[in-house]
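Removed: one protein chain of the complex. Kept in place: all other protein chains.
Think of it as A, B and C in the order they're written, each chain with its own count starting at 1.
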Amino acid sequence: MNALKWFGDLDKRWLYLLLLLVVVFPLLRPLGIPIDVTASTSQFIAAVDKLAPGDRMLLVFDYSIGGGPDVDPQAQVVLAHALSRGVRVVEVAFVDTGLNYAVKTVELWESKGKVYGTDIICLGYATGVETAISAFAQNISAVFPTDVRGKPIGSYPIMQGLKTAADFKLITEFATGIPGPAEWIRQVVTRFKVPLGCGVVAVMGPQNVPYLQSGQLVGLLGGGLKSAAEYEIAVKMPGAATAAMDAQSLGHLMIVLFVILGNLLFLVERQERRAAKVGGVRA
Amino acid sequence: MVAGKQTTFLFFVLFLATAVYYMTRAKVGKLPAVRRIPGLDAIDEAIGRATELGRPVFYVPGRTEINTAGAAQNIAGLEVLSHVAKLTARYDTELRVAIAAASVYPVAEAIVQQSYLEEGKADKVKPEMVQFLSNEQFAFAAAGLSIMNTERTASVIMIGEFQAESMMLVEGAAQVGAVTISGTARTAQIPFFVAASDYTLIGEEIFAGGAYLSKDPIRIGNLAAQDWGKLVSMAIIIIGSLMVTFGNKSMINWLKK
Amino acid sequence: MNLATAKVWAGALCVFACYSFLWKENRFFRVFQNLYVGLAAGYSLVVNFNNVRRQAWGPLTTKGDIWVIIPMIFGIMLFARLFRKYAWIARYPMAFLMGLGSALSMKAIESDFVRQIQASLISWKGVGLGGTLNNLMLSLGTALALVYFFFTFKPNVVSNAAGRVGRWVLMLCFGAAFGSAVQGRLSLLISQMQFMLKDWLHLIS
Partner (left out) sequence: MKKEVPIAIGFLTAVLILFEYFFKTAVPAVSKIATDATNWGSIVSAIAMGLAAANLIIIHARRIRQRHPDAWMSWVLYAGILVMLLTGFAKPKTATANIYSFFFDGLYLPLGTAMFSIMVFFIASAARRAFRARNLDAAFLLVPGLLVMLGNAPIGRLISPWFPKASSWFMNYANVAGNRAIMIGAALGMVLTGFRVILGIDRSYFGGE
């Protein structure tokens, strides 16, 4: 009883500190809680596995700064998986800050021995959201006459024969808001029948499940960082997301505990109020 | 007609026609009774509280630009703002309107000016009343938190389209002990509002705000048209599902036309 | 100190500034908040200047597209709001923006109205009892939740009961959405801590 009251009166800053410690501890000392690969993640992996070496995949960085950390690990592992299978990757962004991530990713893989313009390329960022996506899908070189490094895209081997969205074997898009799966389905999937796989922040996951059910998406990474962790485990490339999962588990437990304790406290207080009322009538 | 939009167009026209019908009825005084919406009733109370405490009312009419698909929600927020600004003018209460979209700024500023003019307090309008904080999501949220804390805001009202910053602002308001009234039609944000604010307008309720508060007959007529729209959609869902259950897909095909 | 290290240290300082707010609203936080607002405004001015240059100035000077003069004049007319006497001039561009935004919002009649109704038409004979209940939830649940939003119809016993159940459906929906949002928000804290422990303190690899 008293412990509950103590919890109820506890300065909220102690809750903050507790949550912070619970998150930091497993990052320093991993616990190794097993991670299950869900069906929608496996579906996404299967779509990438279907690609043959030399096929071209489009990777779209539609994410903002704030939500980026939740989806960036997804994009990184999908890219690593695709490149490891010899797939060639074209990167674009339709959110301005997404370009930052795209450019850094290209530099990372260049340092790992991939050849810019042959294995991987970054075209740049186009403004205009849905109208830009639509224009891009119909005629790539009209929206991006040059790549992010300022050279005509026709001068790169990877771009040979790429005219419309239909020339990609798979499109993967990672989003934190608008544009997201809905815009890509409307503008690209319905018209060009290209398989589309999407990765989104956890908040957007549920609202996009219907697209997976209706077959408009071939894969959905709908759980933010957790989906990235599942992907990393399934393709045996454990990275930042896998390392984060223990912290995720403990953090969830902590918040659930706060809710339960808050409710127990509420019940106790209500009981006491009722008791006090009854006492008052008798007196 | 664009393929796949015929039924949509039919609904669109029918719906506008219903609205016009109720608007003309409303003009001759045949007004439907509107059910109570506690979140909107609480607005007067929230401003009264700010007046008593001598502290400002903090208002946010959504965060998206006026030339995007989120516009209607922001316009709903701006309609409520015009009511709020009239009250703060009447009671000489401080008002802080925080703006996150450049194109909303001139509109909000005009609305506040108009409201003060109507209350005969045009000379009381100050630049601080409508402030553009930032169009960067979390710079806006941080600046909002700073204003709430330094000016000890008594009441916080947020109606319009919001994204992730919503939780930060309502919880920040709770921390300075402000009464919070919030509302949005953006489904991903409603749960945060419900959990952390004192009153929440859910989805369509924000569009009723202007009518409810101004008691303007034309807008109240609009509410009746909205109700018919919902009744029709319910009927289609129930009848259509029954038809599908017995293997008849003609309703679905008709909607797809 | 090279540029990369300087960025990491600056980033860590930002984290301390923001997190200090959790202790108490303070001046350290406010300094960074003002810096952030300044940087954001500057950045946005640069981006928007480039947008105007690309979308309006470019087509005007290189392709001779004279029509783009109209939005440029509209944009300049907005500045009339700074002068009370001429404020009415800003009405013209504002009316244009409001008309445009209203029309774009009205397109929701298809995606959020017709298509959502269409998606709710599903067979109540699902696979097994569970499937039936699921499908009933999807279509009847939606229909009942709509009752909650009735504003002007006279309430009766049936609509009151339906509205009550509808409210429960909405609450279930909000609870589930809140729960899943916790996951995403927690991920952001974790990656922030990964940055602090890895890039700044080099405690993990």
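In this section, a contact is a pair of C-beta atoms (placed from the backbone, for glycine too) under 8 Å apart; a residue touches a chain by one contact, two chains touch by 3 or more.
Just so we're clear, the structure is a prediction, and the values are computed from it rather than from any experiment.
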Touching partners, among the displayed chains, of the absent chain: A, B, C
Sole contact to the chain not displayed, among B:57, B:87 or B:164: B:164
Of B:51, B:82 or B:182, the residue in touch with the unshown chain: B:82
Residue of B:37, B:50, B:95 or B:110 in touch with the missing chain, whole complex considered: B:110
Chain not shown: contacting residue from A:3, A:108, A:256 or A:275: A:256
Of A:12, A:29, A:112 or A:277, the one touching the omitted chain in the full complex: A:12
On chain A, residues whose C-beta touches the chain left out of the figure: 7-8, 12, 15-16, 19, 33-36, 38, 65-69, 97, 100, 127-128, 131, 202, 205-207, 209-210, 223, 226, 229, 245-246, 248-256, 258-263, 266
Touch list for chain C against the chain that is not drawn: 3, 6-8, 10-11, 14-15, 17-19, 21-22, 27, 30-32, 34-46, 48-49, 51-52, 55-56, 67-68, 70-72, 74-76, 78-79, 81-82, 84, 87-88, 91-109, 111-113, 116-117, 119-120, 134, 137-139, 141-146, 148-149, 166-183, 185-186, 188-189, 191-192, 195
Absent chain, residues of chain B that touch it: 1-3, 5, 8-9, 12, 15-16, 19, 65-67, 71-73, 75-76, 78-79, 82, 99, 101-103, 105-107, 109-111, 113-115, 117, 127-128, 130-139, 141-142, 150, 164, 167-168, 171-172, 174, 185, 187, 190-191, 194-196, 202-204, 206-208, 210, 218-219, 222, 225-226, 229-230, 233
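Heads up, the rule we're going with is that only the chains that are shown with their structure count from here on.
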Pairwise touch network: line, ring, star, complete, or other: complete
Two chains sharing the most C-beta contacts: B-C
Interchain centroid distance [CA atoms averaged], chain A/chain B, Å: 31
Rounded Å distance, chain B centre to chain C centre (Cα mean): 15
In chain C, residues with contacts to at least two other chains: 177, 181
Chain A, residues touching no fewer than two other chains: 66-67, 203
Chain A contact footprint on chain C (complex, rising order): 22-23, 47, 51, 54-55, 111, 119, 176-177, 180-184, 186-194, 197, 203-204
Residues of chain B defined as touching chain A within the complex: 137-138, 163-164, 187-188
Residues of chain C touching chain B in the complex: 18, 21, 25, 29-30, 33, 36-37, 39-41, 43-44, 48, 78, 81, 87, 90-91, 94, 97-98, 100-102, 104-110, 113-114, 117-118, 120-125, 139-140, 142-143, 146-155, 170, 173-175, 177-178, 181
